[in-house]
Structures are given as C-alpha cells and as structure tokens.
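Missing here: one protein chain of the complex. Every other protein chain is in place.
Letters A and B mark the chains in the order given here, with residues in each chain numbered from 1 onward.
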Amino acid sequence: MRRITLIVTAVVVVLFIISWIIKTNTVPEDGTFRPFIQGFLVTFAAFLTLAIMSFLYRDNPFYKFAEHLYVGVSAAYAMSLGFWTTLVGNLFPRISQNLSDWFGVPFLHYEWHFVIPPILGIILLMRLSPKGGWISRWALAFIVGTTAGLNLPRFLRSDFIEQISSTFLPLLVQWQGVGPFFSNFSLAASGQFIAILTNITIFLGVLCGLIYFFFSKEHKGVFGTASRFGIWVLMVTFGASFGYTVMGRISLLVGRLTFLLKDWLGIIS
Amino acid sequence: MTAKTILFILVAVLLAPLVMAQEEAVPDSTVGVIPPAPPLNFRAFDTPYDNGHSISLEWELSADDGQGRNNVLGYRVMRAESPDGPFVERGIVTSGGTSYNDSGVKESDSPDYFPRDHDFYYKIVATTADGSEAESEVFGPVRAVGQWFNARKWPVLIAVGLFTAFTLAFITLARRGKDLYVRPLAGIEAVDEAIGRATEMGKPILYVMGLGTAADIATIASFTILSRVAKKVAEYQTSLIVPCYDPIVMTVAQETVKASYYDAGRPDAYDDKDVFFLTNQQFAYVGGVNGIMIRQKPATNFYLGKFYAESLILAETGATTGSIQISGTDEVTQIPFFVVACDYTLIGEELYAASAYLGREPVLLGTLKAQDWGKACVIISIILGVLFAIFGWQDGVDAFRPGN
Partner (left out) sequence: MKREIPLMIVFVAGLFMAVQFFVPHATSEYIYEFVMEWTIIIGIFALALGIWSFIKVAASKIQRRSENWQYSIVALAGLAGMIIFALPWFGGLESYMFRSFFNNVMIPLHATMFSLLAFFIASAAFRAFRAHSALATVLLLSALIVMLRFNPYMGPLGDIDADIASWILNVPNLAAKRAIIIGIGLGIVATALKVILGIERTYMGKD
C-alpha cells in the first residue's frame, strides 16, 4: 500500500511540474517572477480541485491535504478580513487617534458608543481565564438577548401574520363568464376551475399542514385524517424541492469542469 | 417750439410705428401658448409613522392632465425655507401622479440630509412640453417629525401580547402540576437508541450545530438538545465530537457540554478539545466535518441547527459511513434533503419542540401548548379571512396586513 502511495505521489508531482512549466509559458513575460508564480497558482488550483473530487472515490492523502489547507486558510482569511477591515478600518478611527496613527489609518471622529463593543469583546476573551471566565457570560447575554428581542416581533410579522394574510383566498372564485372554465395547470390560468382548485388546495394544504404540527393533541379521528393529509402535502413539497434543485446542482459541476478543461488544460475554448 | 423741434416730433411720430412693428416682429415665444391648469387642493404633511425625515405631498391632477388640453407632462416638486422662496426643485412626478414623498437621510453630514423639526414651504408646478407652467398655492409651514409608535404595526403588537399571555398562562398551569400530553416524535424517541448504539459500538457521536450564530434561534434550540445528549453521553461514557462553525457558538457549546458532564457526575471526563472551532467558511467547514466522519466513523450523527447548501453533503457522507443520522433544521429549503438522506428528521417547529420532549420539564411543555394555541388562532384567522374574502369584506382582509 505504501509503495502504491509513493508511486501515485511521484506521478502527481511530475504531472504538477509539467503543468507548471506549461502554464508558466502561456503567461506573457514581463521581466518579473509573476508568470512563474501565476503558472504555479493555476496548476495548484487545478490540483486542489482534483484533490477534492478524489473524495468521491475514497479518503486519500491528497484530499486530506486539500481539506486541511482549506480549513487553515479560510479561518485565517476570516480573521484577517475581520481585523483589518472592521477593527482597524472602522473601529479604531472612531475611538482612538493613537491607534489610528499606529495602524496608519486616518482618524475620523470620536464616537463614544463605539467604546462599548471592544469592552464587551475583551470581556468575552476573559473566557480564556480560569478564574475570570464567568464574566464572559455578560457579553454572551448581550448578544443572545438583543437577537432574541430582534427576532421576536420580526418573525411574528414575516413568518406568521403575513403568511396568514396571504392565505385569505376566495375559495369560490366569482364566475366571470369569459375565458375557459378549464385551462392549463399554471397558477396564471384564467380558467375558473383551476383557480378554484388552486385556492382550495392552498387553503386545505395550509390548514392540514398546521394540524400535522400540533404537538399537544393526539392525531386521531378527523384530526388524524387532516394530519395525514398534511404530511402527504408536505411529502409532495419535499419531492418538488428536491427535483427543483437537481439542475442547479448539476450546473455547479459544469462550472468546475469548465475551469479544468478550459482554464487549466485549454482543451475547450 | 421751433420748426426743427416740430419737424423732429413729426418724424418721430411717423417713424414710431415702424420701430414698434420691428420690435413686434421679433418672435415672442409666449404668444399663442396657454399655460396649463394648476394642480388643485395641494397639501403637505409630515409622513406618518416614520423616523422624522420625510414630508408627504398630495394634490389633485391639473385639469389639463389626461383631459382638457391634455398637455401636462408632469409636476415639479419645489421646496423653500420661506413662503417667498427661493424654491429648489426636490423631485419630478410624471403626469397622472398625485403624490410625492420628499425624504432624505438622518445623518447631518450627508449631502442627502433631510432636517427634522424644520419649517419648509412647498409648491407643485405643472409643466408642459412647450415650457409653460402653472403653480399650485404655496403650502406651509410644514415640518417633519419622528413618531414614537408605528400604529400600522398594531397587528404585530396584538400578536406579541396574545402569544406572551398564552405562554405565561400555560407555564403557570404547568407549574401547578397540570399534566400536558405531547404526541410522540420519532426523531426524539430515536435519540436514546442512537446514543446507546454508539456506546455499544465503542464509536463516538458527532454533533453538528450547523452554520448559525449563537443568536440564531435554531442554534439556541440546538444547545438545549446538546445539553441532553451530552448528559447521556457522559452517563454512558461514550465520546462526543462537536466541531463548531462560529466561535461564540463554540464558547456556548463548551459551557453547555461541561455543565452536562458535571450534572452527570463526570466532570473529569470533559475535554474542551472535543468541542472545538473548525472554521467559519461554509464549505471549508463541510470539508473538515466530512474528514471527521470518514476518519473517526461516528456511530451517530446529529445535524441540528441552521444549515444551507452543505446539508446534503454532510448527510450523504454520513450515510455512506453507516451512521444513524438525526437531523433538524428550520431552513425550509434544506428540509427535503435531510428527509431524503437522514434516518430521522425534525421538520421546522419540531426542532424547537425537541428540548421540551427531551427534558419533559413542565415549563417547556407549557410553551409547547402555547405554540399549539398559536396555531389554533392561525387556523381560526385563516377560516375567518377566507370567509371575508368569499363575501368580499376587504376591510376584514386588510386588517391582517401590517404596514411598514
């Protein structure tokens, strides 16, 4: 097994070097090391792509390498972006002239309320202290409390009231005497039969779906039947969502294959 | 008067018509152009239920807008700080329009700043293609003022009040010892079995809390379930792996698991390297969790919290390793993937109910009852609303539409 691993690794390294040389030569010379680095980076990106795809076969050293590199680089990316953009770019210029000068960013103007979040942030960092860790709950409490308060009325409006009011549909659509009574199955159909069927389905679907989610009542009798209809409607929905997403996911794969065949190998134009 | 003077006057009188004719020969652009009728009943008022940086204007159409001479192109909204001007154009409304909101931002250093508590005077000017205009009367002074309560949101306020009342009432009833029935949930009943299976196989349990922050309600619900799972894990002496996406979630998860181990009487068994931060980039996190699943082969995987497109990758990878998978999320778009790929799925609200099921504490069961009453109110409201819609009572339908 070790021998196979060594052979495969050697082949991969050789192919990597060949690709590096070829890609370096495709980048125009500008007297710097840029084409050399650019050739390396494009090759590296392609090999990382193949390394991730190799996961579909089985776990292997290339996938492990790519995965660990990705985790490390992404964690640092978030930290760097957060520190330099938010703290140095936005916070320090609003709380301290000295800090702004030290980091070489222009001081804006003092805003006293911006002193509070770094205090809470430092309180949160007290978590690392064995004795002072209890105070970090204050910062946690602030974050959890504010978001709970934010969510309460907003979700009540968007996920509750607006959903209810959207279901106020006339079950018996007024016969207009024009247009076909029967028509195609789209929601924009002008046929009254389809409009009535649609409205009744939505009405019953919402009602029975809600009944399915009742926790404190046994699902028996009429209640049980309604609940059963509800779960059937839910299953139809889940199947539809699943089917709807398939094409979108395939197109992601097409995108990646395009990178490999066009940008890296140059097989397609 | 000399003869020369008389002669001069005579020549001037004879030549004057010629000069005047020449002056009149210069084309006068206003000759033959009749200005349009002015807009009527113009009024300006403070925009209601706003932050105090907007004034609303309403008027009636000019008699030549869409009728009469039908030559009105639009209306210019003019504003000044005194009734005599100078007036500055604030906006243009095309013909047929009868209202305008003059607004701006609240930051005083912004070029788009709209001052609050400041008197303004407005007029509306109807314009035509040939440049003729007609002005309304000047209206003012009017000032923008911020309101302290948005009365358009009263349906939400009523809903908050009702729901809080239900919750407190049922909590009180539950505390008095009233027995509250809850129907069985397959996903919850499987938790003990799943933990037992991991113990028998000597394999760890993987608990993934998703991509939410500590402030997401789904994540808070997941913490509660984690505390129950961790307590059982501590009692059975199985190992637990909790890779975290958000550092604050990691902090809270560490507190939660440590407390559960303490409650189970095994504080020494807790290792904070079991609850760790991985990364906060979506697919890097998935890659890392996949690696854990493939290499450490947990017997049971829990996916409880907020998930997005990565949900299927996690669930499918877990399925290939033969783990029992229990999932729950409030992301409606991801529920189908969990339903297809996992053994048990808590759909939407069931995730929030899980903590009550696992702990069976009266207070939590009481809030579950309140949620059911909330659903009952919804059903009644929908039936009422549909009846309103059938019989054409639009006011009843509109009562449920909260404004912004």
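The definition used in the following text is that contacts are C-beta pairs under 8 Å (C-beta built on N, C-alpha and C of every residue); 3 or more make two chains touch, one makes a residue touch a chain.
If you're wondering where the values come from, they're calculated on a predicted model, not measured in any experiment.
Colleague: Omitted chain: which shown chains does it touch?
Modeller: Those shown chains that the absent chain touches are A, B.
Colleague: Just one of B:Arg69, B:Lys106, B:Arg143 or B:Arg266 touches the chain that is missing; which is it?
Modeller: Of these options, the touching residue for the absent chain is B:Lys106.
Colleague: Out of B:Ala37, B:Ile248 or B:Val386, which touches the unshown chain?
Modeller: Answer from the full complex: B:Ile248 touches the omitted chain.
Colleague: Which residue, A:Val73, A:Leu108 or A:Leu265, contacts the hidden chain when the whole complex is considered?
Modeller: Touches the omitted chain: A:Val73.
Colleague: By the contact definition given up top, give the residues of chain B that touch the hidden chain.
Modeller: Listed in rising order, the touching residues are 49-53, 106, 116, 146-150, 153, 156-157, 160, 163-164, 167, 171, 213-215, 217, 220-221, 223-224, 226-227, 244, 246-248, 250-252, 254-256, 258-259, 262-263, 272-273, 276-284, 286-287, 295, 309-310, 312-313, 315-317, 319, 330, 332, 335, 337, 339-341, 347-349, 351-353, 355, 363-364, 367-368, 370-371, 374-375, 378.
Colleague: Just checking the interface: what residues of chain A touch the absent partner chain?
Modeller: Touching the missing chain: residues 37, 41-42, 44-46, 48-49, 52-53, 55-56, 64-87, 90-91, 103-104, 113-114, 116-118, 120-122, 124-125, 127-128, 134, 137-156, 158-160, 163-164, 166-167, 184-187, 198, 201-206, 208-210, 212-213, 230-247, 249-250, 252-253, 255-256, 259.
Here, only the chains that are shown with their structure count from here on.
Colleague: Compute the distance, rounded to whole Å, between the mean C-alpha positions of chain A and chain B.
Modeller: Each chain's C-alpha centroid was found; their separation is 19 Å.
Colleague: Please name which positions on chain B make contact with chain A in the complex.
Modeller: Going through chain B, the ones touching chain A are 153, 155-157, 159-160, 163, 180-183, 185, 213-217, 220, 248, 251-252, 277-281, 283-285, 287-288, 290-291, 294-295, 333, 335-337, 339-340, 347-350, 353, 368-369, 371-372, 374-375, 378-379, 381-382, 385-386, 388-390, 397, 400-402.
Colleague: Using the touch rule from the top, collect the residues of chain A that touch chain B in their complex.
Modeller: My answer: residues 52, 55, 59, 63-64, 66-68, 70-75, 77-78, 124, 127, 136, 140, 143-144, 146-148, 151-153, 156-157, 160-162, 164-165, 167-172, 203, 206-207, 210-211, 213-219, 234, 237-239, 241-242, 245.
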